[in-house]
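Only one protein chain is missing; all other protein chains are in place.
Letters A, B and C mark the chains in the order given here, with residues in each chain numbered from 1 onward.
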Amino acid sequence: MKSFDWKRNEVLVFAVIVAFCVVAAFSDPNFLSIPTLTDLMRNSIVLGIFAVGAMVVLVSGGIDVSFTAVAAFAMYATTVMLRDLAPDMPWPLAFAIATSIGAALGSINGFLIAICGLPTLIVTLGTLSVFRGFLLTFIGTLQISNLPPGMRDFSRWMMIRGTNSDGSFYSLPWAFMALVIIAAATWVILNRTMLGRAIYAIGGAPESARRIGINVRRTQFFIYVFVGALAGLAGIIHASMARISNPFDLVGLELSVIAAVVLGGARLTGGVGTLTGTFLGVALIVLVRNSLIVIGIPSTWQSVTIGVLILLGTGLPAWQAKRAEARAA
Amino acid sequence: MINRILHSTEGRLAAITLGVFVAMAILVPDRFLSPANLTSMAFQFPEFAILALAVSVAMLTGGIDLSVVGVANLSSVIAALFMSHFAGDGQGAGLLIAAALLSLSIGLTAGLFNGLLVAKFGLPPILATLGSGLVFAGLAIAMTGGSAVMGLPPAVAWVGNGTLLGIPVPLVILAILAAGVGWALKYTAFGQKTRMFGANPLAARYAAMGTERVLLKVYGLCGMLSAVAGLIVMSRANSAKADYGSSYVLLAVLIAVLGGVNPYGGYGRIIGVVLAVLSMQFLSSGLNLLQVTNFAREMIWGILLIAVMLINLVSFRSKP
Amino acid sequence: DSHSKQLATVVKIDGIAWFDRMRQGVDEWAAETGNNAYLVGPAQADPQQQVALIEDMIAQGVDALLVVPMSPEAIEPVLGRAMEAGITVITHEAASQQNTLYDIEAFKNEDFGANLMDRMAACMGEEGEYAVFVGSLGSQTHNQWVDGAIARQMEAYPNMTMVGDKNETADDQQQAYAKAQEVLRAYPNIKGLQGSASTDVAGIGLAIEERGMEADTCVFGTSLPSIAGQYMETGAVDGIGFWDPKIAGIAMNQVAMMIMHGEEITDGMDLGLEGYEAVTLEDKVITGKAFVDVDASNMAEYNF
Partner (left out) sequence: MPTDTQPAPLVTLEAVTKRYAAITALDNVDLTIRAGEAIGLAGENGSGKSTLIKVLVGVEHESGGRIMFDGEPQSRLTPTAATAAGVQVIFQDFSLFPNLTVAENITMTAERATGTVLVRNARARARATEVLNRVGVKLDLDARVERLPVAHKQLVAICRALAADARLIIMDEPTTALTEREVARLLDLIRTLKADGVAVLFVSHKLGEVLEVCETVVVLRNGAKVAEGPATDFDSASLTRAMTGRNVASEPPAPLDPTAPTLLKVEGLVRDGAFEDVSLSLRAGEVLGVAGILGSGRTALAKALFGLARPDRGRVSLDGQDIPLGDPIAAAAAGIGYVPEDRLTEGLFLEQSIAHNIAIGRFDAHAKNGVINLGNLWGEAADWLKRLSVKTPDATAAVRSLSGGNQQRVVLARWMARQPRVLILNGPTVGVDVGSKAEIHGIMADLAASGLGVIVISDDLPELLATCHSILVMKGGRITEVVPGGAGVTEADLSHKLAS
């Protein structure tokens, strides 16, 4: 039987979330309410999809910092295409286009990493600049706030709707379902297929994987295409929900996303990472970013708070691991 | 001979840098080679070159320092607050030296804090410095409410805008720092240990090398270099602010990698970093003269980075 | 020919609607006057990149530099060098700039903020809680608008109270949205929200729409019809104010040209541009009366 390991990152992050909520609930009794929950869930959609992708890459022993540029590219290129060529396109088709653009850009990463064998950090650092530069130079820089109707429809399509005691609404869009579906699909791939085993295997020991006949290159290629597709989808969902397609958006989030994933227990050295941990990490980051006012931290201290949180969240487990290692030595 | 040069990473990079320079000189001959442009370039690159130097040193140990800009701004904000507080007393140069020492010690403290996180608490450097960078920048915001600190004594302007024997002071500072760091990495026990630690941290521990001390020194050095960059930025902006140069973090990483520093540790030469900075600056200024949009510049940097990696790859493979 | 001058307009950041509108003005003016005038801006909103860009422009030997500073303090030294090199330097949105010949302001910032407050107070029935948003705590103009608004409220609307600090949105719509959600949760009775960055009201408007609070709240701020239009349609945003960056761009180039031709700028002068018919001159600051009040009723008149 698997025994429960109390020292896992997941447990720690969960404890921090609970502690944060308790403090917030004390300083504002309205904090523990359905609108807070739906706000947090809504704000987790795009970050969550990014985080799933980042986690898969980390598990495979790589790192991807270009996914935000892929998302911005896919999002903006699709919006421009829709606006100029097919304004009445239904949203599923638009989403498919954005996802394919993401996958195509991901395949460029995949080619450089899997086929040419270049280091992942360097490649994605480079493609981050290239994708963003290409987007802003050749596709456009102006934000589009009159989104095509298809995308607007999608953002207004609510899964849950309700009225609060004070008469205001709360709602959760169907876009949240995208996150749920992606999480489920990724869970199946990682935990129930041989492909997932291969991803963990190449993250743990690439040479061993090669020796037992795992096609390391093909697996890596798949991963970067998959992550690109996820990023493309996240991009278009982001634009739909924000009702604006801004090519400057998203880029700059990449390190926070990776921090959230590592907070959730994924290892930067590869081979280890879970979806539960990833979502807990995302939840924590979203919670803190959106609730500092509630617990009375002035915005001048926001940056310090998030920094300290990242340090504590990664520091405590790292320190524990270091001590455990010293004990086992 | 040419073959020999092209067989080393730095040799190829030198060829590329020269190529960029020649290309720009041909495309916009009168303006690119004009003294005004050459001086302008010489004033521009030292600040991010010094940050790239700091990132490179951290990368040698297999780590990274993403907090360089945060440290630079925190130390310059504190130095500026200090100077604006005492500026009335009129002792320009003396005050400047005191402020410089103050900012260096802030840089050192911040760097040692990073070192402590990495060495003692075992945080992955990328996250330790990401988090601490936010903390440093945040402290600078909290101290200033986010606005710029002004009212610096006139002597400050000399650091970023003055010349020494006709050479821009920032360039002189960069030259001294690059030479110093390059020399230290090669000829001092600290430098050799840094490299060896980067090559295999576990073996370094088993060889009874003081790994924690090395890391503390490395990040302390990064912090001090960042503080120097902060001083130059402060002088060039004649003010200090929490968000100056925020786009320089990834640029510094890009330059270090382009300069041939192995992000996984153990290999890297300062000359490579210097060449990478030069090629970036030539490209950047040249493209500005050609009125190419700044977005295209970003794209070209990315392409340059990947191209250099691919060239390295091809020439490694084709070795006999 | 010898009459044609090279004038570089250097803006905070390239590619956004605001400065694209300004570019239109610069390009039109260039075509009209036959000068080589153009607009450039850094790819990222970073004062140091703007400094580098200005360095390059100086090295190119432009005749005039027209700058919309990201951070006026940060570019003091480089503008000083430009002036030493004999370049005609004009700034915009930087009333405190030292190293400039003239700074052009579309209006007095405090007045603009007070005007927004007046409109918001009228909408709120002069009572209730309100919150303010700025793009960054370090931005001088945003703070002047907001301070002007708060001062106006203090003196004229005693039944209104500001809740929380100035909320910082990093000039990012997504952040404004998240901040607005948070404010709405923390202060469920809030009635007024005032934005400063052009994206602030859009982010706030989205949060308001999602909660169905269009009718209960009054949202005002600086923005453009192209950004805030869809929220004004639904009533989530009640009104915006702005000045036309196109005219501001022309004004800068025009003033620079006048100076290079030896003309003098005087108090009460007519620049021949809408909103700048009778400018005031105070020290180096040229101030017009160029603010535009827009709400759902007249937004169709502005296509940018």
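Keep this in mind: a contact is a pair of C-beta atoms (placed from the backbone, for glycine too) under 8 Å apart; a residue touches a chain by one contact, two chains touch by 3 or more.
Everything numeric here is computed off the predicted structure, so don't read it as measured data.
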Checking the contacts here: which visible chains does the omitted one touch? A, B
With respect to the chain omitted from the figure, which of A:116, A:205 or A:268 is a touching residue? A:205
Per the definition of touch given earlier, which of B:84, B:105, B:163 or B:200 contacts the omitted chain? B:200
Mind pulling the chain A residues that touch the left-out chain? 2, 191-197, 200-201, 203-205, 207-214, 270-272, 326-329
Mind listing the chain B residues that contact the chain we can't see here? 187-190, 192-193, 195-196, 199-200, 202-210, 266-267, 320
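By definition in this document, only the chains that are shown with their structure count from here on.
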So what's the Cα centroid distance for chain B and chain C, whole Å? 34
Touching two or more other chains - residues of chain C: 14-15, 43, 137, 168
Two or more other chains touching the same residue: where does that happen in chain A? 133, 136, 141, 300, 302
Listed in rising order, chain C residues that touch chain A in their complex are 14-17, 20, 43, 137, 164-168, 172-174, 177-179, 181-186, 188-189, 202, 206, 210-213, 216, 226-227, 229-230
Can you name the residues of chain A that touch chain B in the complex? 112, 116-119, 121-123, 125-137, 141, 255, 258-259, 262, 268, 300-311, 314-315, 318-319, 321-322
Can you tell me which positions in chain B touch chain C when the two form their complex? 31, 34, 36-37, 39-41, 43-44, 47, 141, 144-148, 150, 157, 160-161, 233, 235-239, 241-248, 284-285, 288-289, 291, 293-295, 297-298
